[in-house]
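This is the structure I want to talk about, given as structure tokens.
For chain A:
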Amino acid sequence: MSNMITVKNMCLWYGEHQALKNINVSIPEKSITAFIGPSGCGKSTFLKSLNRMNDLIQGVRITGDILYNGKNIFDSSVDVNELRREVGMVFQKPNPFPMSIYDNIAYGPRTHGIKNKAKLDDIVECSLRDAAIWEEVKDRLKKNALGLSGGQQQRLCIARALAVKPAVLLMDEPTSALDPISTSKIEELSMKLKENYTIIMVTHNMQQAVRISDQTAFFLLGELIEYGNTETLFSTPKDKRTEDYITGRFG
Partner candidate 1 sequence: MKDEKNFFEKLVHSIFLILGLVTVGCVLLITIYLIISGIPAIKKIGLVPFLFGKTWESTAEHASYGILPFILTSIYGTAGAIVIGVPIGFLTSVYLSKTAPKRIRGIVEAVVSLLAGIPSVVFGLVGMLVLVPGIRKIFHVADGASLLAAIVVLAIMILPSIIKVSVTALDAVPEEYENASLALGATPIETYFRVSVPAAKSGIATAVVLGIGRAIGEAMAVMMVSGNVANMPGLFQSVRFLTTAVASEMSYSSGLQRQALFSIALVLFLFIMLINAALKFFLKGKKE
Partner candidate 2 sequence: MKNKKIICAMLIAVMTAGVMAGCGRGSAEKKVSTDGSTSMEKVIGALGEAFKQKDSSVTFTYNPTGSGTGIQAVLDGRCDIGLSSRGLKKEEKEQGLTETVLAYDGIAIIVNPENPVENLSAETIGKIYTGEITNWKDAGGNDGEIVLIGREAGSGTRDGFESVTETEGLCKYRQELTSTGDVITTVAGNPNAVGYASLASVSDNVKAVLVNGVIPSEETIKDGSYVVQRPFVLVTQKDKELSETAREFFDYITSNDAAEIIYKAGVVPAYGEETAGDATLP
């Protein structure tokens, strides 16, 4: 399995405050990698660097390399919009646009130039099927997306992200705002998606990491403490701090 994303000596500052210190990690393709760690440890910040969403925040400074498919994403020749198409993102709080379900899914493809109605219809159906929500919404595509339940909205957001055919899917605590049933639906969905997509998921829920991820990275105070196969990391953690965290000594 080749590495989709390779990060070398990456550091990040918010103004004077250093939020990420010397991160080195390689994310293999077509698998689920979990980022765990206590609040404020930098895992979400790191996630947002991978698709350069941190560019939008004033005062952010990044050093080091983040290679996507071998190319440094900060290189001036990189089209950041194209990068974001390939590296999609699902946010913690479901955020469908205040438009119809159809328009939500079609938004991405339309932005990237697809105008043909038949093609868009096709993409909409495929994406909704891939996100395991087609059956529930196929008769109400023209209705406003805000009328869906929380869990449905999040699956809709996943479908929306899939509609632009990314290679990587970044998920920032996607189930923390959802009920247990919706949570398990999305976990199931992720397991299915990893056959075709590389998934990186930030999670506050260690059990979730254990349930679904192949690799896990443990962050603490801006540093990547330990990274490895999920089973190994949780059963025989190499670093004491990892052990303390997963046994619940602090959280």
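Regarding candidate selection, all candidates are chains of the complex that A comes from, given by their letters.
Here, a contact is a pair of C-beta atoms (placed from the backbone, for glycine too) under 8 Å apart; a residue touches a chain by one contact, two chains touch by 3 or more; residues count from 1.
Predicted model only: the values in this text are computed from it and were never measured.
Only one option in 1 or 2 touches chain A in this complex, and it is number 1.
Listing the residues of chain A that touch candidate 1 in their complex gives 51, 53, 56, 81-85, 88-89, 91, 93, 95-99, 107-108, 111-112, 157, 160-161, 164.
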